[in-house]
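Note sheet for the following structure.
One protein chain omitted, others in place.
Just so it is clear, A and B label the chains in written order, and each chain counts residues from 1 on its own.
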Amino acid sequence: MLVEAIGLTKHFGARGAGVAAVDNVSLAVAEGETLALIGESGCGKSTLGRLLLRLIAGDSGRIKFDGADITDLSQRALRPLRQKMQILFQHPDSSFHPRKTLIASLIEPQRLHLLAPRAAAREKAVRLAVELGLHADILDRYPHQVSGGQLQRIALARVLTLDPKFIVLDEPTSMLDVSVQAQVVSLLRVAQQRYGLTYLFITHDLDLAAAVSDRIAVMYRGRVLEQGPPAKIVDAPEHDYTKRLVSAFRYYLKKD
Amino acid sequence: MSTATATDPLLQIRGLSVGFPTRAGTVMAVDDVNLSIGKRETFGLIGETGSGKSVLGMAVMRLLPNSARIGGAIMLEGIDILTLDPEATRRLRGGSIGLVPQNPGSSLNPVLRVGTQIGEAVRLHRGVSGREAGQVVHDLLDRMGLPEPEKTARQYPFQLSGGMRQRVLTAIGIAGQPALLIADEPTKGLDAIIRGQVIETLHKAARETKASMLVITHDLQVAEQLCDRVGVMYAGKILEIQTAERLFSAPQHPYTKALLNATPRKGLVPLPGTAPGLFDRPPGCVFAPRCGLVEIACGEDQAMRGMNGGAQVRCRLHAG
Partner (left out) sequence: MKAMAIGVLAAIAMASLAAPWIAPFDPNALDIANRLAEFGPTHPLGTDHLGRDELSRLLHGGRSTILLAVIATAATLGVGIVFGAVSGYFGGKVDHAIQSLVLLFQGLPRISFMLAIAGVMGPGPFTLFIAVVVTSWADFARIVRAETLKIREEPYIEAVRALGASPGYVMTFYVVPNLIGPMVVLFTVEIGRMILAIAALSFLGLGLQPPTADWGIMISDSRPYFRSAPLLMIAPGLCIAITTFAINLLGDSLRDRLDTRMDGHPVVL
């Protein structure tokens, strides 16, 4: 297992008084697989993704990454590890410093980790952007000057400059149009193959989860209710909530 | 409604174009749109960001800014609403045309009871007041399927669930007994389980009031389930109009086909390229630069053509 969570719990609000956003969740993602994490808004799926990357602190439970327990590492000790575990966000248009050119944002991560001198960092960033179907000349623009679909590709290129192993995809296409979503998903697939990536694909769309994942984990009110291959979740759901979710996606209006 | 042309039209849009003047010249957000919506028909307008569907909706609501250059005609019950004066336009909104806004979370005033908010619309557009208006409010809530209308009317928006708020908004939309109900992105940002309720609520609203409905949505499932006929917009133009059933089972225009194939259920097949922006609309067929079936003839503007079975398609492949 590349990433493993054991009994992860996170409360928000005043200690004890707040509801558990993530409630005793155990989950494992194998190297090279795509695990889809599905649930409705507010179910804790994004919180779980951030907990796994230790972007926020959990209340209890353990997190393992690449064989090592990273639960108690300090933020300073985590920083080198950040290179290997990354996240792609839901809102591409606010994932970039608004007053930095896109190329500057693309170079920044490599400079943060002292991976390459500026010229080499730039070369790698441009190569990745072009690989993802972008024209090199749009990289000199500012974030507000390019479309959401292009920004999400640039965000993916930015993450890939670090050669990560694991990427949390936090609803990466929910703000995009259907046709752009298909483009971004196909690029995510290509990148996964080419660079041997492992994905946690967070989404609220069951159809999307079924189409992109090797396994699906269904989350509801902070808990993971069930996990399994897409065919099993969609055709033979066990929990009532999963059944409701599946029927919502197979919804048919009875007209009279 | 089984044929793809509205037999007894309530709304007829003829040659509608909406342009916005910019420093670089006038950009056309909506270009040569013709469509009609029959009495009691639910018409869906689908399209992606920048396709012009929202601008078209705003044109019908007369909500476009004064700078917009509008051409063509929008006939509602025989009157061209583009020629109405401001006072008549004000009466039109909420009167003959009801609107169900998107985002049930923020479209209601948080400090007023929902009964008061529906009552406002009732008093404004039905000319009843007091006890009688209260009765109408309860009746509306009841018809929208809210279990305890009297109790709900006394509640504030934050006390209601997302699905209930959506029903309250729909009640406001039909308060003026509109002939045409417009639903603007009714499912945007809603979870799948609530989405079904919204579809049912809107369907019920249209049926109860015998109103026609225009549903503007990016949500293909809503269009398929709720609508009788669907128009597909792309780069300011309508490329295809068909019955919902046939549009989703046998799409005709290459864009419609590509759009459906891009959905997760059909395998997420990506379309090449990007949709043209307002400033770089291609000459001729607007979809030609991304179309796999492009030929020299596609460089000329294509007209909307009627096909056997009532579909209308704007594509060279369906000429003659």
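Operating definition for what follows: a contact is a pair of C-beta atoms (placed from the backbone, for glycine too) under 8 Å apart; a residue touches a chain by one contact, two chains touch by 3 or more.
This structure is a prediction, so every number in the text was calculated from the model and none was measured.
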{"item": "Omitted chain - touching chains that are shown", "value": "A"}
{"item": "Residue of A:R82, A:R153 or A:R215 in touch with the missing chain, whole complex considered", "value": "A:R82"}
{"item": "Chain A residues that touch the omitted chain in the full complex", "value": "53, 55, 75-76, 79-80, 82-83, 86-87, 89, 91, 94-99, 108-109, 112-113, 155, 158-159, 162"}
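By definition in this document, only the chains that are shown with their structure count from here on.
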{"item": "Averaged-CA centre spacing for the pair chain B and chain A, given as whole angstrom", "value": "33"}
{"item": "Chain B - residues contacting chain A, complex", "value": "48-49, 191-193, 195-196, 199-200, 203, 207, 218, 220-221, 225-226, 258-259, 262-265, 267-271, 274-275"}
{"item": "Complex interface listing, chain A residues touching chain B", "value": "40-41, 147-150, 177-183, 185-186, 204-208, 210-212, 244-245, 248-249, 251-253, 255-256"}
